[in-house]
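Mind having a look at this structure? Questions to follow.
All protein chains of the complex are present and in place, except for one that has been dropped.
Letters are used for the chains, namely A and B, taken in the order the chains are written, and counting of residues starts over at 1 for each.
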Amino acid sequence: MSQTITAPARVTAGARTLRWTRGNAAVVLIYGITAALVIVASIMSPTFRDMANITDVLRQSIVLGLVTIGQLFVILAGGTDMSVGMAARVVGLGVAVTLTSTMLPPILVIVLGLLAGALIGLLNGLLVARFGAQPFIVTLGTMGVLYGLALAISDGPTGMVPRSVVAIYEMKIGPIPAAVIVMALLWLVTWWVLRSSRFGRATYAVGGSPSVARLAGLNVNRVLILTYTISGVCAAAAGIFLLARSGVGNPNMALGLEFQSIVAAAIGGVSLYGGRGSLVGALGAVLLISVISNLFDLFQISAYFQDLTLGVIVVLAVAIYRADKNK
Amino acid sequence: MSNKAIIDSKSPAVTRRATGGRVLDWLSQYAAFSAILLTLAVAAAVAPAFFSPGNLRTVLVQTAILGIVVLGQTVALIGRGLDMSVAAVMTFAAVFVTQSAASGNWGLLLAQLVLLAVAVGLANGLLVTWRRVPPFVATFALLIVIDGARLAYTRGQSAGSAPGWLKEIGSGSILGVPIPVLIWLVLLGAFLVALTKTTWGRWLYAVGSNRESARHIGVPVSTVVISTFLITAAAAVVAGVLLSGYLGYVDNTLGSNYNLNSMAAAIIGGVAFTGGRGGVIGASMGALLLAILTNLLVVMGLGIFWQQIVQGAVLVIAVVIQGLRARRAEGS
Partner (left out) sequence: MSPKTQGGGAVPPTSAPLLRLNGVRKAFAGVPALKGVRFELTAGEVHALAGENGAGKSTFIKIISGAYTPDAGTIEVLGTSYDALSPKQARELGIAVVYQEFNLLPELSVAENMFLGRLPGGRVGGYSARQTETAAAALLERLGSRLDPGRPVSELTVAEQQLVEIGKALALDAKVIIMDEPSTVLANDELGMLHDVVNRLRAEGRGVVYISHRLDEVLGLADRVTIFKDGEHVLTAPTAEMTHDSLIRNMIGRDLVDFFPDRTATAGADLLRVDGLTVPKKIFDVSLTVRSGEIVGVAGLGGSGKTTLARALVGLEQRSAGSVELAGSPAPRTPRSCARAGLVMVPENRKAHGIFAGHSIAFNLTLAALDRLKSLLLISGKKERALIERSMAELDVRPKAPGLDIAKLSGGNQQKVVLARWLSGNPRVIVLDEPTRGVDVGAKSEIYTLVENLTEAGAGILISSSDVTELLGMCDRILVFHEGRLVEEFDRAAATEESVIRAATIAPRAEPAGRTTRG
């Protein structure tokens, strides 16, 4: 006599979405708050709802967005990448210096920059996967090394980069910056990879339990190395984009980027212990942070208070966040 | 990995692995110590100026200041946490000091310092215990808040000079021993006793090792964890004050390296990131190593970026050694 479990074998898409929403209330909340802020700000400030400002917000979100995508892979696989900020800076400065002191074609230099990012990520990945180093602290170490490297490359602003590089930031397709469109595509691709690709599921598996993943025959080391490499490339891309935005290499660029990306992931419902969380949440957090930053600038909050306020907001956000999300 | 390799003692391949493992063990237990010896040997070879009495004094004082922060960080690490806000606390404490240099109001200074340590310690502690925020996120967030608060408080003008009496303490000696070093050694002794011979110390190791088991024994886990953050904040305050006295001045970047270095020192000294093991003796050796390394680079005339690179590399190496050791322990 067999006992059957009662749930029917097919569950409707609608029911599944409902279940997801209930389990991810915080993510819904983030989008809600962002939407509310946008609406209120649009009503209160004509400057805010000006198309130029909206595109600015979207463009500003690209830097954090790029780094968060990379960080998302790393965190989902159970690690953390603290070196992304300095990696962005090193690549950004390196590209700037190379462009201003050699005649190499910009496109080549950019590709080399991305490659450098991949190498940095590869190094991090090897340290974590091959040597079993604790991710947070070891990437803190590589961050220090990269910081030194950045100082060595340039301790003051570099010369101006060619127009073609700045165009990355400025080019538009119609009213929308090309970069924003590319970014949106990147988010989409990442979403697909995480949800419907073998590598994406493997990432969740490794983050959930490396031993179980290994038992199932997954190459845990390869997954880990790949996630850090992706993070490195994303950081490099962010650094190059920052370069394109300001037109010169800024020795203080990408300050605090690693922290922002981790916070974005955390607020977005990604468990910092790995194996759980969705891109949708992280994206929402990136948008929220970008909107808040923009509002700060618009309402001319003094730079000193900006840091403090953002910090307080972050503290409140992680504090209010349901404890069980992070367990 | 076959168990056969580790257990069967006769085959040469195994002997090799066993030897490699033994080297690793020895290396990690005495990593800081052996690295210190190695560095001193290198110094003797390439930069004898390192050993001048003035320079040695500098090294010791720098060790002392880092060492005080490391004491706090060690306590946090043993409890399975860590504190990334120490740098900001140090700088803010130093700012309070220089401000009171102008006004001469020492009572206010004391109040400010105590308030700083308690507020930060409680904030970190409550975020970690009550809201279950992972320590590195919580303390990093506090880092931003404290730095921001300092900038706001000083309107960006954090620079200033330290009061005379503090400079005396920072650069003075008693019986030939620099005062900061004395303070450090006294604190080291106190921490050592506290960790090994008090109930609190045992509780701390218990909490860091297995929080649930500790709870079942009735260890007041949250209180213990909060106490660790209070301690790290207090240590950072003391270190910040001493540093400003030693340097004679304060600026925005005063504490910046101490986050990374305090963790590097503790970890290379054998304190596990995962909590529950390691002690202040090892961590203090780690502090000595870092101070020696940094100083050597300066004596050798290498630029500031070399310091960063080396400090980062030390942390990476320390973590790798710890990781390899953990791997080997798992495999057997």
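Rule of thumb we're sticking to: contacts are C-beta pairs under 8 Å (C-beta built on N, C-alpha and C of every residue); 3 or more make two chains touch, one makes a residue touch a chain.
These figures come from a predicted structure and were not determined experimentally.
Residue in contact with the omitted chain (choice from A:T100, A:S164 or A:S209): A:S209.
Listed for chain A, the residues touching the missing chain in the whole complex are 1-11, 16, 192, 196-199, 201-202, 204-205, 208-209, 211-213, 215-218, 275-276. Considering the complete assembly, chain B touches the hidden chain via residues 2-4, 7, 193, 196-199, 202, 205-206, 209-210, 212-220, 276-277.
Throughout what follows, only the chains that are shown with their structure count from here on.
The touching residues of chain A, counted against chain B in their complex, run 80, 127, 131-134, 136-138, 140-152, 155, 256, 259, 262-263, 266, 272-273, 302-312, 314-315, 318-321, 323-324, 326-327. Chain B makes touch with chain A in their complex at residues 123, 127, 131-134, 136-138, 140-149, 151-152, 155-156, 260, 263-264, 267, 273-274, 303-320, 322-324, 326-327.
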